[in-house]
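For this view, one protein chain was removed and the others were kept in their places.
Naming follows writing order (A and B), and every chain is counted from residue 1.
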Amino acid sequence: MEFRGAHILSVTQFERDDVQRVFEVADSMEPYAHRLRISKALDGAILGSMFFEPSTRTRVSFGCAFNLLGGHVRETTDIKSSSITKGESLYDTARVISGYSDVVVMRHPQPGSVAEFAKASRVPVINGGDGPNEHPSQALLDLYTIKKELISKQRSIDGMHIAMVGDLKHGRTVHSLSQLLLLYKGITFSLISPRELKMPDSIVAELRNAGHEVIETEDMEAGLKDNDTVYLTRIQEERFENKLEADIYRGRFRMNQAIYTRHCQPNTVIMHPLPRDSREEANELDNDLNQHPNLAIFRQTDNGVLVRMALFALILDVTDKIDRNATDVGWYTESRFD
Amino acid sequence: MEFRGAHILSVTQFERDDVQRVFEVADSMEPYAHRLRISKALDGAILGSMFFEPSTRTRVSFGCAFNLLGGHVRETTDIKSSSITKGESLYDTARVISGYSDVVVMRHPQPGSVAEFAKASRVPVINGGDGPNEHPSQALLDLYTIKKELISKQRSIDGMHIAMVGDLKHGRTVHSLSQLLLLYKGITFSLISPRELKMPDSIVAELRNAGHEVIETEDMEAGLKDNDTVYLTRIQEERFENKLEADIYRGRFRMNQAIYTRHCQPNTVIMHPLPRDSREEANELDNDLNQHPNLAIFRQTDNGVLVRMALFALILDVTDKIDRNATDVGWYTESRFD
Partner (left out) sequence: MEFRGAHILSVTQFERDDVQRVFEVADSMEPYAHRLRISKALDGAILGSMFFEPSTRTRVSFGCAFNLLGGHVRETTDIKSSSITKGESLYDTARVISGYSDVVVMRHPQPGSVAEFAKASRVPVINGGDGPNEHPSQALLDLYTIKKELISKQRSIDGMHIAMVGDLKHGRTVHSLSQLLLLYKGITFSLISPRELKMPDSIVAELRNAGHEVIETEDMEAGLKDNDTVYLTRIQEERFENKLEADIYRGRFRMNQAIYTRHCQPNTVIMHPLPRDSREEANELDNDLNQHPNLAIFRQTDNGVLVRMALFALILDVTDKIDRNATDVGWYTESRFD
């Protein structure tokens, strides 16, 4: 794909080469994200950050990524503080906001809304999550993390075994990650979930058509066997029509030190898109694994900054300007990135 | 007027020469707002953005204008996150906030509140809308747009015909624009509104005293005849004591392709302060005109950035420093401004 000026709306936009390109640029962002060097590649540029749904992690991650490239961030975080409550169309909002920004990142509860916004926008738009639909930068950072974690264990994405656990019906991160894995070869998927929250049939069919092996199970023990990566998810309470129903499934599948030791490989990477629900009744990923070297959940969020910096650099076409006029960081930073 | 260090509270502050000066400086901001050049004139300066009422457009426009001059923006967007709920006076808020900022932009639901704030402030204050009262930067950007649109049609503000349509009682934009037009000559106003939502008598009287011709009518067809500009407005539901009453008037006067073709001149400029209410029951300006070359509504919001940059540059006295140390934009920008 041509990144220059492109909208990033869906993982289905990407060919395998495109993903590779994002990952290469993400690698080159490390000295900046890890506070060794300062880049001014986007000095003077403005990110319009439009969050029409609560978010701390994604919003701050995008804002931080843009700041690390030298740009300004103008944020709108509350749909109630918006003209949309006065009957404004997404078309109008897009025409106006894109006159204020060089690139827009948008989260919105309604599937398709970000694509609709992008159609009217005069600048590139990145989908920061449109309800249960897509969240492409999350899928990219997940895959980027898998790649980096497996490399250090002499493995690769092609041919890996991955278990996905939990609410596979509502979790857009597992949907988007699965879509992205269609570009790779010979993967074994263990899909562990309550029957009622299983991965949509259409995605399972696509995975199989791409030549991947898919095992669907409600038996955690069987599903965890021989996995390189286990990807846990939260019960997406906010996507249930009946919130009480979510209580039935919460806490059903859990990962903790004992289960890890018993059922996982010594090398199995533990992932979670966060937030993890640490309330006792849920606790799908126990704190007793917090010090485990294979727990990659905070490397995921750190990698998110690299991937988002890469997306900004690619669509605003400054990948060759990152190092130009870059300077060393002058303030105290301890080595805080793994 | 002396712009240096001045508060911008009301359109009544301006003489015709002052308006002309704002427009000249706004013209000079184009390379910066249109992402050809980067200015550092306000590098290190801080805008205190105090929005005690929901706003996306005006808030982001001011913030973007300040960023484009190189400055930082510190925002407060929610009155509930404010000391005012703990009984703090505007005097105290102003004394404190003005110690944190180089200039303040403020929106507040109460008429006169921004002027009260400015009285106690130690730095210049720009009124970003004080309830139904004033919104001077909106009036300036409206007039700036009219000027630019008419010039391209070999017309000028003096002697033009303008129709104002809709809720002329509550719409502060039509009030402020009318005030500003007192500085010009020989204008014909067609004021088209439900009788109950007509322009306040005091403003009509002022317009007539200034030598302008004013026609008040409930007949859209008659009112639209021979106009250079038609300025549509939304029913200002939030200003009605009884919200249900707003429903009576919503949708009463509408502009669309058919009406435009039948009643307007081929050159008539279509304006709206936005947000336009695109819900079916309102729809005062139909989407079927979105591609019309005379639809100036998004040029209005683009011009808003130029005018706000001009106000900041004038009151902080950096108009002669804008081009100094300016550099070319290094990232991808397609030509997205008309």
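Keep this in mind: a contact is a pair of C-beta atoms (placed from the backbone, for glycine too) under 8 Å apart; a residue touches a chain by one contact, two chains touch by 3 or more.
Note that the structure is a prediction, hence the values are computed from the model and not measured.
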| item | value |
| --- | --- |
| Residue of A:T12, A:T56 or A:S152 touching the missing chain in the full complex | A:T56 |
| Option touching the unshown chain, where B:D17, B:D92, B:E196 or B:E334 are the choices | B:D92 |
| Given B:R21, B:R74 or B:R239, the one touching the chain that is not displayed | B:R74 |
| Contact with the hidden chain (one of B:V22, B:A45 or B:A246) | B:A45 |
| Touch list for subunit B against the chain that is not drawn | 4-5, 41-46, 48, 72, 74-78, 80-89, 91-93, 95-102, 122-123, 315-318, 321 |
| Subunit A residues touching the omitted chain (full complex) | 35, 38, 51, 54-57, 59-61, 63-64, 67-68, 70, 73, 75, 77-78, 234, 237-238, 274-279, 282, 287, 290, 298, 301-302, 305, 327, 329-334, 336-337 |
